[in-house]
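Presenting subunit A:
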Amino acid sequence: MTADPVVLLALLIAVPIFGGMALAFLGHSRRGPGINVAFSGLTLLVAAALTTEVVQGGPVLGLGERFFIDPLNAFLVALTALVGFTTALFSRPYMRIERERGKMTGPRMRLFHSMYQLFIAMMLVALTTNNLGVLWVAMEAATLTTVLLVSVYRTPASLEAAWKYFILCGVGIAQALFGTLLLYLAADRVIGGGEGALLWTHLAAVKAQLEPNILALAFVFLLVGYGTKVGLVPLHNWLPDAHAEGPTPISAVLSGLLLNVALYAILRCKVLADGAMTNGLPGRSMIGFGILSVVVAAFFLRRQRDAKRMFAYSSIEHMGLMTFAFGLGGPVANFAGLLHMTVHSLTKSAIFFAVGHAAQRAGSQMMDDIRGLLAAGPTLGWGLLLGSLSILGVPPFGVFTSEFLILTSAMRQLPWAAPVLLLALGVAFAAVFARVQSMVFGDSNLPPVRHPPALLPVFVHLGLVLMLGLYVPPFLAGWYRQAAALIGG
Partner candidate 1 sequence: MTISGAVAQLLEIALALAGAPLLLGWVDQCRARLQNRRAPPLVQPYRVLRKLFNKESVVADSASALFRMAPYAKFGCMTLACAIVPTVSTDLPLATAADAIALVGLFALARTCLALAAMDIGTAFGGMGARRDMLIGFLAEPALLMTLFCVSLITHSTSLANMVETMNRRPFGLEPSLAFAGIAFTIVSLAENTRIPVDNPATHLELTMIHEALVLEYSGRHLAMLEWAASLKMFAYSCIGLALFFPWGIAEIDTPLAMITAVPVLAFKLAIGGVGLALIETISAKMRIFRVPEYLATAFLLAVIGLLVHQLLGA
Partner candidate 2 sequence: MRALVEQSINLYAAILLIVSFAMISQRRILSLVHLYTAQGVTLVLATLTVAGLTRQPDLYVSAALTAVLKVIVIPLGLHRIIDRMNVRWDVEPLLNIPMTMLVGIVLVVFSFNLAMPISQLSSSIARGTLGIALACVLLSFMMMIVRAKAIPQVIGFLAMENGLFFAATAATNGMPMIVELGIALDVLVGVLILSVFMFQIREQFDSLDIRHLEQLRDDGKDER
């Protein structure tokens, strides 16, 4: 197919926005979930077409330089569209059951579906925009949409979670805005005012001339700001609450996509900061945040009794690991970090699907109430078991691949850091696997549910992760390499 990539780019953003509007009216109907799936599928198709275009034709820069696709965001766009689609598939039966149990009502369904589409749209905007200001706006918008999704059950717990999510992320994002402002200030002196001064491509072109002092300040604000959304310790506190109390599909996309997008934003800024500064401050601060997150999250894992909460902490741990990798820099570590982004979001969303369904059947998210998933439903049990093994870094799944690269390259670059990380990983393994095993094995206590779960996505994701563990497609590897070089190999 030879569609104009720019058109596809426009479609990519238009489709979900339109879907959101449509579902604002149709979301509550019986066909609502179907429509949701349809729009997500359409988005996925557009993304696929765009991807093929980029694979053949290379990077795209369009719509008055406002939007672009380069190796760094190409795979993230595809990933977002894919996970968005599979999550829509999963949420179809899931939300039906929730509705029959009275946890969801018609208006809430409408809210859920339209906000879901808008959320996807905002993430795609954030990923594809070339304008750092727009990036900020999109991030904020994505936060707002998800706030409503987290609190959709209107239970005290979900309200509390949503409130914390809103306030903490709002404040964080505000700091990011200040950072963006400083960036603009710095660019202002080099390129002169106007919108061009916020276009990443322009900034990247002149990054060496940007004033280091301002950039340092700006990067701090951006790191702390977007870092809050990445869930870096000690800015992470909203994350477990939001994941645990929202509907499972939302937990899946939050962990699988939103965190990635936030990290992506940090990466964009890091490129500029690195260009301007010579003292490698960005790298070091990211390493610090990364290690702290991994270690703290590992110990938090030991204390969890709520399944979704536990895997939320595991997300913190893995985002920390990626941050560490990017902070480490160098072709290998960057490559590994990008790979880890991919496999983590696939695996983690798959896990949330499995856990969510299990919790729905058990009628409780407490892990002590969930028993014998293998006996209850082999696909469910195996999905959770394999998913957890994969996320814990057991080969031949892709998570191991990236961890292997990250840790082996860290071992000689930061000999003191690698053991700490590995210790934390050991603790995390012990903590998570003990729980998972008790959930998966033994005799089942779960009643059946009326609608068969859509667990196909689980195995699609795990299959992809398995593939990435044994074989990375050349074009993907190519993107990773170029992106790694872009981030500063």
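Candidate entries met the following condition: all candidates are chains of the complex that A comes from, given by their letters.
The rule is short, and it goes like this: a residue touches a chain if its C-beta (ideal position, glycine included) is under 8 Å from a C-beta of that chain, and two chains touch if they have at least 3 such contacts; residues count from 1.
Just so it is clear, the structure is predicted and the values come from calculations on it, not from any experiment.
Novice: Looking at the complex, which candidate is in contact with subunit A: 1 or 2?
Specialist: Among 1 or 2, only candidate 2 touches subunit A here.
Novice: Going by the contact rule set out above, which residues of subunit A touch candidate 2 in the complex?
Specialist: 131, 133-134, 136-137, 140-141, 144, 147-148, 151, 154, 156-157, 159-164, 166-167, 170-171, 174, 177-178, 181-182, 184-186, 188-189, 193-195, 197-198, 211, 213-214, 217, 240-241, 244-245, 300, 303-304, 306
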